[in-house]
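One structure is given below, encoded as structure tokens.
Shown here: the complex without one of its protein chains, the others still in place.
Labels run A, B and C following the written order; every chain starts at residue 1.
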């Protein structure tokens, strides 16, 4: 099948690559996808139909406003922007009109904050489809994900009469920082789904390798914590101050010491701490950018509760005000065995797939897990898989990230294979 | 005058030295003083008349009970013990019946927890009046204070017709740990006093030297802080515990970091920390024995407030219970200039006084300051002075502490000189 | 078989139960075992032949000296004590003289610091074999282990002509605190062994249940850490002190925060902290009683290195001296599958064994693992199993610990079954 759609995927990926948009600002990207799909006669849902506004995590109003302006400047029409209601992402709905299961596929669409390489050895630079936006780059492959999702919609639209049930294809915003899935899940758009399937193109495996059931997704919660104190001259009247920097440092020493959990892995990291003003002023402001993780949702919940106790306790100790903002979330995931078995069957019959690996440690966190759990919690089945993509280039989130585009066709074929089986 | 009373003071001091009693357990000592005074026909107040029960700091019920038993075994009669109401210390009242000022003198009577030296070079050992109670010793000179106070009562009783006004002589319990004065002050027994005079015999000055106006008494508050958590096996389920040891350690790191004060000196010390049970058990119990100090009462109050905030905050952070007990208190003191001037006059005319020093740094804390402040707060005047007492021996609170007994007569003379002037 | 030996095991267990000895002081216990075995004509090794003096962990010379005195008072002869060279434990050697494998069995012999219950519902109290030594008790079943080992030697001695190869039965001292195995291992006494078998009677399973391959033994290292500073008066000259308590508290906050390990579980616990002297003295002494654990030896090693860095760093920060003493050690263990298979066969044919459980989480640490690893490192196979023993009584290490003695016969049968197979 590949032959017919591979070039389309590649072209669309390059187009998306040129105009990367970070999480919650993917207005042009959303418009690009919506226009393409509607051009094919496909129903597209946007705005609060697919994004629960109050469940948006880590959404910065200033960046959103700037994103809308950038989209307008790039020529996105007002009517589409209005339909989005300041919320990015969309869901394509392809209904056969015949009884059958509802199947969901999910592709993420946001970029990361990286300045793309100008090195001629870097294909996007060499071939002229490098990011037009300095400091923003599709350095995690979401451009490829989105393009693949669009092509799948195209194929399904053309083969709708051979299928049964309904397909929902989610183009999810703000995966970076695991921020977007909570809002998609809370919108309820996936609550009628029987199957959920998603994947990531990754350098952690080689071209031709597919991990059909990675394990050890860590549940995670991302927090921004701020402390606010009161200034004073550090020489003349230090006692009159309320030291937010001291509070933050003691919070860090306590957070790192949250007790291990007897039932499984935990993690805690304060990735960034910015505190204080002048050398001789008792510091007024402090901000911690942090995350906790747990091998299960319960363990992560334990980490969250300890974190909140510590932040409150330290604020009391130092007489400072505090704020805890949830900036992102992902949960753990166990792929449903029947779906993995089906995937393995498809993989065995997909050209380009040379090796299928099981039970590989994922280690990190992914917010697709929140969508998967949502579907599972309604009795559905879910499966997350990883497509290998060799390229002698930089790692994920680096200036020279790239991957083997030949795998794009393979990934497409795998999804189509699954759709054909599930909607048979 | 000395000739008549010096031997009496020395004999009584030796008797007291043989049976030292620690703070709040001075039942035999109190009985010894009361019997002597009543034998001279002097009125003696005891129990709640001179000690406010609810203001006793650092009073250990077990030690009190053992002290009563020890006093009984030493032959103290039940009737006196009943009159004491489990509270030690007493106040002698000598009223001339004539108009005039009310003058208060104060002498402390408790011992410290030191095992007395058996070295023949140590006079009490050599001469046979060493402590009979191992681990308890009058190693701070309070035996001498008490004996001097008793002899002064004797003299005043004999010269009552030559004086005017009223004299109150306080025999204060539990000076060590600055625990007893708060309860004496709160009893109100000194609220009618116009003058307050007290002193300490000290190795910080030589025989013949008197410091008539030491400065820089630090206000202080002594606390015992306990944290109580929940045990758990440290290998199997550490998360189920609530770690009191961790809370205590973080409390210490925060307490030591309480901000300096722009208006004057501060101090904070955690002198002792005992926490935990077994090596592989999340610790349940932790206790901090601590103190704060400040150059003024306000600064000490600041240290107290910070301490309480920290203890509460840490308890919140670690999900443990806490208790803060006030174990002792002393305040700052500025001697009243007119009283110092009068003292200087007396000193100039006292045989045995060779040098009078002013404005010497005291550095430590003394709970006589609480009584002095109480009298000052009612419009009275107060003065604390230090009698030097050379002895090539160990320092205060050491096993071989001793001092030059010839200064006992000098100290007696100074007090009598002041009494004659004030009650002229 | 049981019939012939069960009563002997029970009687010997009760005798051992009456005179419990804590780790490294099992002089009477060792003598009791040695005399019994030699009485049967069995070779017994003691002293440095089976214990490497320099590898004794957590051995307190004062307790050792007191233990020797207690053994003498209990009638142990000087010649046996001399043979022990102040080192407890012994190894029985039963050589068939015929070619064949060398098999090692291991039984631990020390008690714990618990005051045994006098409750008549507690069998030892009711039947008159309660501990004669207040504060010491066989509250972890090592009395049963030792008695079983002795009976096994008895059986083997009587059936030696039906077996091949050699049997070594280790009576190991100081298992509590995982202190003794390192010294046995380092002695080399097991270096010629092809098989190593040991077990624990445990309330974690019911009578009739056997765990033939528990998993997740945590590697562990036990440390005592001391800091030594310099005293100073906390009011007058705090800067002149070197604060050991502060160092200890900062060490604790750093130790609890040692980073989690990506490859597996870690643990760290400071179970006890004792620091400081007087309330108003900058603390001179501090001691931490602690442990670290890791899912593997490498991970535990990581925890050890971090611990040492922290202790050194904190000592530098606070200008105090430090000492780190290794007080105990255990490693992880994976039972060898062929030996587990053989054990399962034996269990299937042992009367009294109703259920065999696999892959049960052990969670804690055991120093038999050190001996097992030593044997494995020389190419041998090892297996640790757990015998269930219901008793509606207190848990391990509590005053009313006890277990179902009927399982003693079952345990004996399992070992004999294994010996017959291994030495066939």
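Following the convention adopted for this analysis, a contact is a pair of C-beta atoms (placed from the backbone, for glycine too) under 8 Å apart; a residue touches a chain by one contact, two chains touch by 3 or more.
This one's a predicted model, so the numbers in the text were calculated from it and none came from an experiment.
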**OP:** Could you tell me which of the visible chains the hidden chain touches?
**Re:** A, B, C
**OP:** Could you tell which one of A:97, A:188, A:278 or A:297 touches the chain left off the display?
**Re:** A:278
**OP:** Have a look at C:237, C:325 or C:345 and name the one touching the chain we're not showing.
**Re:** C:237
Original post:
Which of A:200, A:260, A:293 or A:316 sits in contact with the chain that's absent?
Top reply: A:293
**OP:** Out of A:242, A:267, A:316 or A:374, point to the residue that touches the absent chain in the complete complex.
**Re:** A:267
**OP:** Check the options C:302, C:384 or C:412 and report the residue that touches the missing chain.
**Re:** C:302
Subject >> Where the unshown chain meets chain C, residue by residue >> reply: 233, 235-241, 243, 246, 250, 253-254, 257, 259-263, 282, 302, 309-310, 312-319
Subject >> In chain B, positions touching the absent partner >> reply: 253-254, 256-257, 259-260, 262, 265-268, 363
**OP:** Mind listing the chain A residues that contact the chain we can't see here?
**Re:** 177, 218, 220, 222, 233-236, 238, 245-246, 248-250, 252-253, 256, 267, 269-283, 286, 289-291, 293, 327, 363-365
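One rule holds in what follows: only the chains that are shown with their structure count from here on.
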Original post:
Which neighbours does chain B have in common with chain C?
Top reply: A
**OP:** Look at all chain centres (mean of CA atoms) and spot the one farthest from the centre of chain B.
**Re:** A
**OP:** Could you check if the interface between copies chain A and chain B is built from the same residues on both sides, meaning over half shared, or from different ones?
**Re:** same
Original post:
Distance from the CA centroid of chain A to that of chain C, rounded to the nearest Å?
Top reply: 50
Original post:
Where does chain B touch two or more other chains at once, residue-wise?
Top reply: 233, 235-236, 238, 246, 250, 253, 282
